[in-house]
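As you look at this complex, bear in mind that one protein chain is not there, while each of the others sits in place.
A, B and C label the chains in the order they appear, each numbered from 1.
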Amino acid sequence: MDIQERVTHTPDFTPGNALQIPIYRVLQQDGSVIPGAVVPDLDEAQALKIYHAMVFTRVLDERMLAAQRQGRLSFYLQSTGEEATTVGFAAALDDADMIMAQYREQGALAYRGFTVEEFMNQLFGNDQDYGKGRQMPIHYGSRELHYMTISSPLATQIPQAAGYAYGQKLAGNKHCTVTVFGEGAASEGDFHGALNMAAVLKVPVIFLCRNNGYAISTPSSEQFAGDGIAPRAVGYGMQSIRVDGNDVLAVCKAMQEARKLAVEQNEPVLVEAMSYRLAAHSSSDDPSGYRNKAEEDKWRAKDPILRMKNWLLAQNWWDEAREKQLLEELRKQVLAAMKLAQQRPTVRLEDLITDVYDEPPALLRQQLESLKAHIRKYPAAYPKSAGGVDHG
Amino acid sequence: MDIQERVTHTPDFTPGNALQIPIYRVLQQDGSVIPGAVVPDLDEAQALKIYHAMVFTRVLDERMLAAQRQGRLSFYLQSTGEEATTVGFAAALDDADMIMAQYREQGALAYRGFTVEEFMNQLFGNDQDYGKGRQMPIHYGSRELHYMTISSPLATQIPQAAGYAYGQKLAGNKHCTVTVFGEGAASEGDFHGALNMAAVLKVPVIFLCRNNGYAISTPSSEQFAGDGIAPRAVGYGMQSIRVDGNDVLAVCKAMQEARKLAVEQNEPVLVEAMSYRLAAHSSSDDPSGYRNKAEEDKWRAKDPILRMKNWLLAQNWWDEAREKQLLEELRKQVLAAMKLAQQRPTVRLEDLITDVYDEPPALLRQQLESLKAHIRKYPAAYPKSAGGVDHG
Amino acid sequence: MAEMNLLQAINNALDIAMASNDKVICFGEDVGVFGGVFRATSHLQEKYGRARCFNTPLVEQGIIGFANGLAAQGSVPVAEIQFADYIFPAFDQIVNEAAKFRYRSGNLFDVAGLTIRTPYGGGIAGGLYHSQSPEAYFAHTPGLKIVVPRNPHQAKGLLLASIRDPNPVLFFEPKRIYRASVGEVPEEDYELPLGQAEVLKEGADITLLAWGAQMEQIEKAAELAEKEGISCEVIDLRSILPWDADTVAASVMKTGRLLISHEAPLTGGFAGEIAATIQERCFLYLESPISRVTGLDTPFPLVLEKEYLPDHLKLFEAIKQSVNF
Partner (left out) sequence: MAEMNLLQAINNALDIAMASNDKVICFGEDVGVFGGVFRATSHLQEKYGRARCFNTPLVEQGIIGFANGLAAQGSVPVAEIQFADYIFPAFDQIVNEAAKFRYRSGNLFDVAGLTIRTPYGGGIAGGLYHSQSPEAYFAHTPGLKIVVPRNPHQAKGLLLASIRDPNPVLFFEPKRIYRASVGEVPEEDYELPLGQAEVLKEGADITLLAWGAQMEQIEKAAELAEKEGISCEVIDLRSILPWDADTVAASVMKTGRLLISHEAPLTGGFAGEIAATIQERCFLYLESPISRVTGLDTPFPLVLEKEYLPDHLKLFEAIKQSVNF
């Protein structure tokens, strides 16, 4: 055993900061590439696709928060400031790689082609919502796009991603799983089990941590004492990299390399994207209670979308006229889709009891029948379902 | 934020083996101190006290396994090969520091003065067992000796130790808590929560991991992929040290230093003691199904008790005659105590329902009364309790 | 007396508990500066310092493990789990550890001081994971106490009693009525008894039993029933474990009928335990089957939560059915 050979005779403690992992960065805020920096291979079309998804995400977030404020939506959660991470990682993957995200990764879905209608159907929980109106807004999922339906309990998807990737390895299909989570979620026990199991069982999974400085009101200084999340990988014998999460090129390149390790060598990898949650945690939150505007402003100046735009402009792949047009178009699209989604019928009463099991057991069928009889008696009290109680 | 300043421009992954923590060792197997090694301050009396506890533990383990084999005991669990760790750490503490152990740390109890009678009462679950015959053998505890009663679910004591130590810090009593656990238990989610919370909240706790190569049949190569447990501390921003667990002087010194960090600076510390579980996991286990004798023999040659004995001989603090006498005495003591403990009355029927709450609620009192009535009707079927059903 | 909502009453109870015993320590996710996502711990860090009121990392099993150790040391931890839906990672520390701590050590050690507070229940458009009522999951665990208050006055008195009770207590707070339930609350320190149900209204024809936010529905249903000439006895169970079977049985012996309601699914819900016990104790007095009106046997839905929940109309129908059996 190799470890038995390494001996010392003085009781020296390894300090808590023995590893100081640097941040990989490619782009400056003005859009120039740092001299000597390693950039990903991105052609114009893909670059514009990425940018489009980032801008779409920003527009969606702005409009839907406004819709929530107007009372049209019960809840919303923005990803403002983290679009480079959430779009950039998806751009580095094969579209059939599985994504198991936390809840702030609408950018990845947008990149994969989740339509604005699909977003809206989930947000409004109408009859077209894949989730059948069961989960709160922003709990998206798409089987077609290999995007696992979001689940609110934090970190549960992390060991699940290890298992999913193990299945991919056995199937030999050269795909990997990427699981995304916040630095807060990384405190959960499930994180530990997942990384350790993945390392021991050598599964093609990428653990992507969005370290955005906060878990609701809790700053990362009260979340962990070490040098962030990346150094934990060494504790599991796993490779890791830290990347500037506001730099879409760096995120993309780091994830491309991570994917190679995962898919070609069945090596799990931990990637930590350093960013900042510019908006409130969600529409239920008010950050003025726990952080100051100066801090927010510092980060607003590092806007990842602006950074990419500056790069695109420098590449001559973009101009202000197209920018204006894109924004207008997207805003229109979002508003139109919202209107349509809101007008659609609601979910079917029957779907109260489907999907609990593959088939509803007898007791559930009875419960539905009693419920129907009750609604027939008091239709006014159940406006959402009374109309459909006898058909559909 | 310091971390924001550390930037790199190439996507270099930190390898999984970026930290290689050496093993701190003082004593060679022949009892000589490695030249230049830092040794703990130990006078003759304390050295002999340590040695005595180690030998007692070995004798107890041998005799009680034999008793189990004879059917006198339902279960037993030896600590053979790890006595330098389990006695050595206790010797480095203040006797009023709290110990929250796993189950293989009888050496620490022996060092603190748990009497052979106290051991036996627990093992036989008689009327003097502090635990009132409720837990399986080896689940010792002592309020007087600041030794938390053992609980079978693994790793649960680790976050509890962080909480206990937080209370000590608030009380300002300059005590710390030491929690001991196996490298297997370190895979549990509770380990992660505990270390992270302790680091963030700066509590005086020492996490002592006995890395003895196995968790029942699972070798450490299937338990983790990294360089053992110690490097994980860096992931929490916590200090750590790895020590030769078969070297009582090294264990003692490392723990003395760790205690200083804990008590003087409220710094949690992770200590990893490298050793080997020489015996079966427990009396229910047979290691021949999963490991070979050659490996065991290699480790038998590193016997920690022999190593210490050799050192004591070299110090002129010990001789063979005293060794022989000690062994004889201890064996006699153990046998005598076993006999007595076995003959003692069993636990009281009432204690089926005490200590569930501070006071038994009405329903439990009724349940006990019905049970008593039933036993009166069928005394032959309940030989352990029938005699005492109407008194005691 | 002061007018308070349920959240204010809880905040007030925590304030009094911390002021009167410096061993009381409040912690959990976001409970520090921010005062908790519902603001139940507002201003406590300001008043009592960061050492006694603080944010923890995001790890429920760690929070309760830490709380168990702190309680074993002799402190009085009041740990918050942000939503009852997120208590399950701590299930082992609660069910295998807190509940069995005293028993397994033969009373050498205990977690007497432990209280776990957590908001529970539906009706807030929370879907699967911000709506659950998990009390029955814990009620199968000897060693725990479980308490659910129905209004501000109850919340303050029961929480103070829970914090001071020498056993681990799970305190479920009805978050739907955190702000909606407002009432007069004595400003001074007071406790209400654990393990005792309260008869809110006497009646002759049927006993209606519930706890927490569901009391509102029960009371509404009772009003509807009274209008139809059915006299209802209304009981708030208050403590789920140990529960007050004597009060319930005495009432059922009088009325001959029992209806129990909770938001959680029917199967394995605590109404089952109550019905099983009461059918045994009151067998010869029952004039109709004991009725349970509960959530459906599904996860908690979002859009159709009104349909899912046992509201006053469902209760009213069940009352009539029971009386006309």
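Odds and ends about this structure:
Heads up, the rule we're going with is that a contact is a pair of C-beta atoms (placed from the backbone, for glycine too) under 8 Å apart; a residue touches a chain by one contact, two chains touch by 3 or more.
Remember, predicted model here, so these are calculated numbers, not experimental data.
Annotation: of C:N21, C:S231 or C:S288, C:S288 touches the absent chain (contact as defined above). Of the listed positions A:G163, A:P219 or A:G388, the one in contact with the omitted chain in the full complex is A:G163. Taking the complete complex into account, residues 74-75, 125, 133-136, 139, 151-154, 184-185, 187-190, 215-218, 222-224, 284-285, 289-290, 346-347, 349, 351-353, 356, 363-364, 367-368, 371, 374-375, 377-378, 381-382, 384-385 of subunit B touch the chain not shown. Contact between subunit C and the absent chain runs through residues 61, 85, 88-89, 91-92, 95-96, 99-100, 103-104, 128-129, 136-137, 139-143, 241, 264-265, 267-277, 279-281, 283, 286, 288-292, 296-299, 325. With the whole complex as reference, residues 98, 100, 129-132, 134-135, 139, 141-143, 148-149, 151, 153, 156-168, 170-171, 177, 189-190, 192-194, 196-197, 200-201, 351, 354-358, 361-364 of subunit A touch the missing chain.
The criterion applied here is as follows: only the chains that are shown with their structure count from here on.
Using mean Cα coordinates as chain centres, the one most removed from subunit C is B.
Measuring from the averaged C-alpha position of subunit B to that of subunit C gives a distance of 39 Å. A separation of 43 Å divides the Cα centre of subunit A from that of subunit B.
The distance from the centre of subunit A to the centre of subunit C, each centre being the mean of the chain's C-alpha atoms, comes to 35 Å. Within subunit B, contacts with two or more other chains are made by residues 189-190, 192-193, 196, 200. Taken residue by residue, subunit C touches two or more other chains at 54, 57, 59, 61-62, 89, whereas all remaining positions touch fewer.
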